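Here the complex is missing a single protein chain, while all its other protein chains stay put.
Naming follows writing order (A, B and C), and every chain is counted from residue 1.
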Amino acid sequence: MRLTAEEQKMLDGAYGETVKRSMKVLVALGEIYGADHMIEIKNVHSPGVSYRVAGNAGLGYVEDASKDATFRVPLTLNTIGIDAQDWEKIGFPEEFARKQLELSEAYERMGAIPTNSCTPYLNGNLPMFGEHVAWGESSAVAFVNSVIGARTNREGGPTALAAAITGRVPAYGYHLDENRKGTHLIRVEMELKTDKDFAVLGYFGGKLAGKDVPVIEGITRRPTLENFKALGAALASAGAVALYHVVGFTPEAPTRQAVIGDDVEPVIFDQAAYDKVCAKFSLKGNVDFVVLGCPHVSIVEFEEIANLVRGKKLKSALWVCTSRMVRDLADRMGFVKDIEDAGGEIVCDTCPVLCATLTQRGYKTVATNSGKMAHYAPGLWKLQPVLLNTWECIQTAIDGKWGE
Amino acid sequence: MRLTAEEQKMLDGAYGETVKRSMKVLVALGEIYGADHMIEIKNVHSPGVSYRVAGNAGLGYVEDASKDATFRVPLTLNTIGIDAQDWEKIGFPEEFARKQLELSEAYERMGAIPTNSCTPYLNGNLPMFGEHVAWGESSAVAFVNSVIGARTNREGGPTALAAAITGRVPAYGYHLDENRKGTHLIRVEMELKTDKDFAVLGYFGGKLAGKDVPVIEGITRRPTLENFKALGAALASAGAVALYHVVGFTPEAPTRQAVIGDDVEPVIFDQAAYDKVCAKFSLKGNVDFVVLGCPHVSIVEFEEIANLVRGKKLKSALWVCTSRMVRDLADRMGFVKDIEDAGGEIVCDTCPVLCATLTQRGYKTVATNSGKMAHYAPGLWKLQPVLLNTWECIQTAIDGKWGE
Amino acid sequence: MSQEKLLQGRCIVEGQVEGEALVTNDAISFMGTIDPKTGYVIERKHEIEGACLKGKILVFPMSKGSTGGSYMLYDLVKNGVGPLGIVNREAESIVVIGAIVSGLPMVDRIDISQIQTGDYIYLNATEGTARVVPKAMRA
Partner (left out) sequence: MSQEKLLQGRCIVEGQVEGEALVTNDAISFMGTIDPKTGYVIERKHEIEGACLKGKILVFPMSKGSTGGSYMLYDLVKNGVGPLGIVNREAESIVVIGAIVSGLPMVDRIDISQIQTGDYIYLNATEGTARVVPKAMRA
């Protein structure tokens, strides 16, 4: 790899051991993936910051790094393993919470911005079209690549850390024009309305495209930010999609020709395909737990939920997961009270996939509007899932059951 | 104008007087500007929400509207006239504050999201590329049109209100492809580094382009979000630019050909042009007041400022203007304390251009990195301005003077 | 000039009113230039500084300035000190919005040089016409 003088200095240890080690990691990856130079990045969104994911090994590593390095570019923190303020009330174990706070502090010593959210783009970390960044958290990666048109590979905790410490990533993968073209074509032949509908499409597309680049055509009504959020999270979890295009809507896909050409035979996504996905997540009966906010809810979704629960009493537990900043705004608007009065919980900084544990709550079933949550719930916490749209989720929480 | 059945219902008064009046306003505007239909918008960012701008007339109007209407689409509030929490400490008159809070409450009764900021895109209101919105606040309009590639005209308070109440705007102006092409070409022949440099370019371009669409070519280093923010605010205040393109960087301008063609003779922006703009804002001597955060600072700028003032004592007053949400994040990172310990003030929700008054402070001179602030300061508060980059602003605050 | 004239323009807000014309050739920025309690023009050095809008047909080329001006028109009318109708050379959104929300009949595309302060106007905004009876004839 060609390195600039500054990059060579980092590699030679002029800025200390951690910078050197970080640059070594990036150079090695660059060589494995055939990069011939480094790219300067604008910012980092770091995954792997839940102590449940990082473990003691990660904690030790990050603490070691924080002794002699700081971040060269802004780094926002992804969803952590606890609600940093209300962890006790929610019932997360103290030992875990202590470790999580140590891990967060180690990051923050290096300059991390404690957004603690998988929607950093709603919380002040807004990459620009065409800008190179180093992001982890698969749903955020899919959003920033596809919807904003910035450029990142799917970074893990260690590479995100190295990228923030050096301000560099090797030039390969989705940083390069030639890898941003579509590989699979999906033609939508039904009307998509709710976030759940987009999640179902995402699940379908993820299974189809794996880690490649699906192109979606046939969508006629412009997807909202929340629709895109749901779509990307499902694409990235059912598959490992880091970039997708929606013809006519995402910025790199003005036409099908522009992203995939005319020679690819489309796979059809119609009502039958839709129903087939839904059948995988079709629990009926008692529902213990309802989860909204995977990815973390926007203020618009927060309001929608508050409007649905206002004045009701919920039989199921309800988690609305979001960032502290969105929560505070919602609090000023009265929505936090609406949800809490109905018996729901606002959970900040974390989510059921990345949190310390859910087992203390003894839940067996979960309803959610998130394809990602439905995908992970059974494996992680032995929760039988049902995938519903938002108002059906709230109705389920009110009734304590679904579909009987 | 062709109206849909739903739009006609609004116009006929089926949803009450305020909806009817709002639709009437939009239809009339559509007819004046030659629109043949309405466009559904995704969200609104409302200007005219400072009581100093709205006055009693605006307060009365908005209060009347809030009696029988609510917003059909999300609406975020622009910068208001006071810091909603610390107005007393900052010294804004109580009578004004009371009126401001009434105005804000009237908006909030209809569903407004109290971001109170001119950078809604850093505070959870993130339009998508190609999406139609109705935004006011000239700096935010320039950002969302140009950098994000969403579509809006420059809405004023009354039209933004009507748009939020109906969810519609007439299809004219920057909503249409044909009006999004460039009209003036500026070739940059110098290196731009700081936000001030981009502000100077923006001032130059604004004077040149007036309310048209400048295209900027010759920029080689990718502008940061903060650079774009500074550029757009200056373009929109020195001129009335609502949309600009930077060739190679903004999403609608991959090439010059794509936005303006090859036949337009460029106007050169070089060191001489730069110096000529700076000469307009070149006070030397005592500086009473230093203003950063026009537009409101991002968390990245907040950190930069904190790093510069940490451990120092400031002789001049310093305002760092931002949104409550960025402030809270900065507080958790220790930056609020850094700035306050040095003697600076964090001012949320408002700014020196839109706040109640500055006269009680008796300032005569101001240093800022903002082209917009430098442009308005003399006319508004008789403040002689000097335009400096961020670290020069802080140095000025430390020394209490500039250039002697 | 002492002949009755029928000026044809374009309807902006429907309605019919009549009254004395208050004419200025300066653009009007409603915000900060008129006292909303009294309807008097308070902007220093404005061509019609000191005049009162109340009960008049306001004739001016176009609106300008802060969009809050729309609210000012609403406020004036609500306070009972607003004009009865508006005649413009070119309708601009601030005054259009103000006229709509306060229900003031308004026309534009009128050659306002044909009208003088003190002339009497029969404004049929629905038809887009202003019938002007010159002051001289009235006297």
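As a convention for this text, a contact is a pair of C-beta atoms (placed from the backbone, for glycine too) under 8 Å apart; a residue touches a chain by one contact, two chains touch by 3 or more.
Model, not experiment: these values are computed from the prediction.
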Shown chains touched by the chain that is not drawn here: A
Contacting the left-out chain in the complete assembly, out of A:G81, A:G111, A:P127 or A:G157: A:G157
Touch criterion as defined above, residue of A:G55, A:G130, A:P254 or A:G343 at the omitted chain: A:G55
Residue of A:M10, A:V25 or A:I113 touching the missing chain in the full complex: A:V25
Interface with the undisplayed chain - residues on chain A: 21, 24-25, 28-29, 32, 47-48, 53-58, 60-61, 136, 156-159, 162
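Heads up, the rule we're going with is that only the chains that are shown with their structure count from here on.
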Chain centre separation in whole Å, for chain C relative to chain A (CA means): 57
Chain A and chain B, separation of their C-alpha mean positions in angstrom: 30
Whole-Å gap separating chain B and chain C, where each centre is the average of the chain's CA atoms: 32
